[in-house]
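The other protein chains are all here in position, but one chain of the complex has been omitted.
A and B are the chain letters, set down in written order, and residue numbers restart from 1 in every chain.
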Amino acid sequence: MKRSTYGWLALALLALVGPLITDNSFIRDMWVLVAMWGAVATAWNLIGGYAGGLSLGHAAFFGIGAYTSSLLYTTFHISPWLGALAGGVLAMLSALVIGLITIRLRGPFFALATLAFAAILGIAATNLRWLTHGSEGMTIPFAPSMNNAIFASKLDYYYIALALLMVFIATTWWIARSRFGYYLVALRENEDAAQALGIDGLRVKLTATLLSAFMTALVGSFYAQYRLFFDPSIFATSLSVQIALFPIIGGLGTVWGPLIGAAILVPLTAELRSTLGSSVAGIDTFVYGTVLILGILFVPNGLVSVLRPLFVRRPRPADQNVQAGT
Amino acid sequence: MTLALFAQLLVAGVLLGGVYALISIGLTLIFGVMRVVNFAHGELLMLGMYLSYYLVTAVHMNPYLALVVVAPALYLFGLLVEVTIIRSTIGRSDVVQVFATVGLSIVLQAGALMAFSANVVGINVPITNALVQLGPLSMGVPQLLAFAAAMLVASGLFVFLRSTDIGRAIRATAQDRSAAALMGINVAGIYRLTFGLGSAMTGLAGALLMPIYSVSPTVGEQFVLIAFVVVVLGGLGSVTGALVGGLLIGIVETFSGFVIDPQWKQAVYFLIFLGVLVFRPAGLFGARGSEELSTS
Partner (left out) sequence: MSALLELHHVEKRFGGLHAVKDVSLSVRAGEIVGLIGPNGAGKTTLFSCIAGYHRLTAGSIVFDGYEIANHPAFKICRAGVARTFQVVKPFARMTVLQSVMVGTFLHHRDTPTARQSALAVLERLHMTHLADVEAHSLTLVLKKRLEVARALATEPRLLLLDEVMAGLSPGEVPEILDVIHEINAGGVTVLFVEHIMAAVMTIAKRVVVLHHGELLADGTPAEVSRDPQVVSAYLGEEYAGA
């Protein structure tokens, strides 16, 4: 077997049994959160990294997912498994509307427009009290069962999050190698030139946005089931920024970059929050912001660009086919 | 709606609009010249407010005298930010441009939380509650002063850009960076100056807001979106546009706050914002306005 195959096997083993090593609740929470944020970041990366649409409004789709499954569950006792799908469809519908409005905007203006979209939803969630309980937030009663998608053990949540993450990464991997992926990158690099090659820019970008919204909403539902509580701050700009931060630090427009970003930043900030956060409020976000500034200025291609040379050795005749895992 | 009520709402809207214009001028100047969409704009405002707050409460300075400290302090802070961060984003990809200032906004907000705690604080000196009665209309003195300051800052900037050598150099840089450089203009210097000036104006706005609003580390979030709405409506880069955009938003907010639940009023100007981005991305005053720093 090639050496890279051993690497992949080790990684798979780590993902599967890593959380079993300790039953420390904090550490198991980390595993869940890394998988969960890695999944959202992977979803964002489709539109933000591959298509170059810098959304600062992904909290909107995340929140739509959380609210939809939770409301269907608490009001009509519809299983969150179905509710998550309903949330995904609703997120796609909203992505269609907001996408048609904003997709031709460039760079910062797309970011601003998507930010405004999430802000409007946040205001709606705060004020539509009859539906969302306003700023009191949504509480899901703890009633563990498979049908309720509520579990007593964090391990169950972890494997669900891992499954989502793996499906999203596989989807990205497949897209990156397909015509659709080439089209997204071409549109990002130069929209005029892409159109001249027969690419329907609006349709392609909209498709990516819908897919990304659907994926993000699924994780939103997962988040609601995991935490069993959330409030309108789920639509906050800071959440949208955080979602974008992981791929930026890890590597925009790469298959593994978003997960790498989440795997480093999630434990780092959690650790900072638990050790320093109680004495100095704000230090965790301060570090977040500093990492973002330094990362964007000095490692704009993400950690993947730094790590890749370590894993991809200079090709020798025997293993010239070994490609970077990104 | 009676005529008197209408007039009172209109006056309140115009005064609020003055405040909004004031907080937007620095943003539009920086965009117009440097093409930098500064997502940390709200935090510059927040810093101005905190500085003013401490000058008033700790040093017992008159809140309007505090301006002469706050504006230069924010100018220096702007220079620091330009040299350390903004400069390295010029001419780079959208990701760098957007997320460098997003990161700065996070850092400043968290820094303020560490330094000042999350408490919402305000100043309470006699002038903060002073009213002027004009027939049936009543106007807050701080609001009037903020409005007057907005007019002064806008016209001062207008004159500065029109009739001084530096102002003309700034406008030349705004129109064509490389041509300006060929003409011997120190573009890097102009950028530094512009960012400093924009920050100073924003700090000034913060100090003028302090008698009206309370401050907390996240106060910038409330205002930055309004500022973006205003400058996009008026045409990014247009000083006059910021003035008119501010007034429009102020009036719309006051009236919509009367007609619909005030809690929804923010949603109203976000909808306006989306509408403008969709139908008139160059803003009301920006026929090619997002391309040029227009003083017309």
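In the analysis below, a residue touches a chain if its C-beta (ideal position, glycine included) is under 8 Å from a C-beta of that chain, and two chains touch if they have at least 3 such contacts.
Please read all numbers here as calculations on a predicted model, not as lab measurements.
For the chain that does not appear, the touching partners among the shown chains are A.
Contact with the chain that does not appear here is found for just one residue of A:5, A:22, A:135 or A:178, A:178.
Which of A:84, A:149 or A:186 touches the hidden chain is settled by the complete complex: it is A:186. If you put the missing chain back, the residues of chain A touching it would be 177-179, 182-183, 185-186, 189-190, 192-201.
The rule is short, and it goes like this: only the chains that are shown with their structure count from here on.
Across the interface of their complex, chain A is touched by residues 37, 85, 88-89, 92-100, 102-114, 117-118, 217, 221, 225, 228, 232, 261, 263-264, 266-267, 270-271, 273-274, 277-278, 281 of chain B.
Those residues of chain A that touch chain B in the complex are listed here as 52, 54, 56, 101-102, 105-109, 111-113, 115-117, 119-120, 123-124, 126-127, 237-238, 241, 244-245, 248, 252, 280-286, 288-290, 292-293, 296-297, 300.
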